[in-house]
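Every protein chain of the complex appears in place save one, which is left out.
Here is chain A:
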Amino acid sequence: MAIFQKAYQGYSGPLTKPMDRTWVIFRYALADVFQSRLFLAFFAVCFLLPILLMCFLYLFYNLEFLIEMDVDLEELTEIDGNFFLLAMQYPQNFMLFVMIMAIGPAMISPDIRNNAMPLFLSRPINKASYILGKLLVLLVLGSLISWVPALPLFFWQGYLAGGGWLGDNLHLIVASVVTSMAWILSLSLLSFAVSAWVEWKTVARLAFFGILFFSSIFGGVVTEIFGGWGGYMVNIYAGIEVIMRELYRADSNLLDWMADMQIGYALLQFFLLSVISLFVLTRRIRAFQVVS
């Protein structure tokens, strides 16, 4: 039979589960990320913080060590939400920012630049699977360096402190998970949106940094001129600080600067940022591309 007489027939065989196809995207994206030795080194360094904090907590409750070091027991600070906010969550947020800035803007742009999107979407993979597969890389890696190591840290502290410390501070677990996930999810979607619209990885990273840098200063200037919380709505750092302060039940005067905004608005800010980023992202992920 001549080839032109062969009409197209859709595949009618068995299909894998939709989530299985998402995991394929995830697996390949993860392999791409770990091709960089520099990233691997950075990822390993991120685990030093919980290890150091575990050692610190061990020494903190080691009376012999404290006496030997001539530490005044009266002056020892209390291990509570303030401590975990300053010593754990702040550095983790910074590491998450660096990680997402390093890999997020480089995840979508090569596929669009090399006209690979039709190849992905002509298979039984839809936009949602594609985005979720890529997003899972950042969610998994981000979780591994933020709230996942925080959990054993809380349990370790609870074990060392005793006296129902863990029961009294269960909100810290929620605080760590919610803060980290809000930060990872919103920054990841923003980095994907930038990556989808900017052709080159380097430029996309620069644009991602520029958006966050500019929005924080712009928000500060708006607040300074108009007052109120309106300026904080464009300042993502203000939003995450409000969420951390509320969930960790930290002192308002813990830092020299704290945004005066309700947590509801901060959560709304992250929700809006994620929705806008997702909208911008889906506009660029199409099953057809104009090849110039």
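To be clear about the criterion, a residue touches a chain if its C-beta (ideal position, glycine included) is under 8 Å from a C-beta of that chain, and two chains touch if they have at least 3 such contacts; residues count from 1.
Rule of thumb we're sticking to: contacts and distances are computed from a predicted model.
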Completion exercise
The chain not rendered here carries, per UniProt and among "Aspartate carbamoyltransferase", "ABC transporter permease", "3-isopropylmalate dehydratase small subunit" or "[Citrate [pro-3S]-lyase] ligase", the name "ABC transporter permease"
Exercise for the section: Give the residue, chosen from A:W23, A:W156 or A:F209, that touches the chain omitted from the document. Expected result: A:F209
Exercise for the section: Based on the whole complex, identify which of A:P149, A:G220 or A:G239 touches the chain you can't see. Expected result: A:G220
Completion exercise
Omitted-chain footprint on chain A covers residues 101, 200, 202-203, 205-207, 209-210, 213-214, 217-218, 220-222, 224-226
